[in-house]
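All protein chains of the complex are present and in place, except for one that has been dropped.
Now for chain A:
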Amino acid sequence: MALDQSFVGRTYPPTDPYEVGREKIREFAEAIGDPNPAYTDTEAAKALGHSDVIAPPTFVFAITFKAAGQVIEDPQLGLDYSRVVHGDQKFAYTRPVRSGDRLSVTSTIEAIRTMAGNDIIDIRGEVHDEAGEHVVTAFTKLVARAAKEA
């Protein structure tokens, strides 16, 4: 069944702040095998003009995707999450995420479409720091594949 178009434009309340820890950044950098010292060495990060170690570009997805859970799990929307795959992902950064940031995400449903029985939903996550400054916007396209007839 097609998703309710009236959800387009709906904005969900900002999430409680996520505190970015330097060990969490290190863990992520190790998991992607990236030895760039900007992720682990404060002096190296400062030499590049940052106030502390920064996170790899895609690190913030863990935070924005969790926030998008508000949308995905909204019972009124009725998205079948067991059929959801990740279609597109884009980030637009004002500055990199860094250790010590306390980040809050505001999710908005940008678009809902149905194509060949698949529900496609675009979610925009605006990420702000504790001072209210914009850090990054995450654009996430999710596709809920059509249910096959039994």
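The rule is simple: a contact is a pair of C-beta atoms (placed from the backbone, for glycine too) under 8 Å apart; a residue touches a chain by one contact, two chains touch by 3 or more; residues count from 1.
In this section, contacts and distances are computed from a predicted model.
Since a chain is absent, check the UniProt entry for it and pick the matching name: "Protein translocase subunit SecD", "DNA-binding response regulator", "Phosphonate ABC transporter permease" or "MaoC family dehydratase".
"MaoC family dehydratase"
Considering the whole complex, which of A:9, A:57 or A:117 touches the chain not shown?
The missing chain is touched by A:57.
Which of these touches the unseen chain: A:9, A:87 or A:100?
Within the whole complex, the residue contacting the unshown chain is A:87.
With the missing chain put back, which residues of chain A would touch it? List them for me.
24, 27-28, 30-34, 36, 38-39, 47-50, 54, 56-58, 61-62, 65-66, 85-93, 95-96, 139
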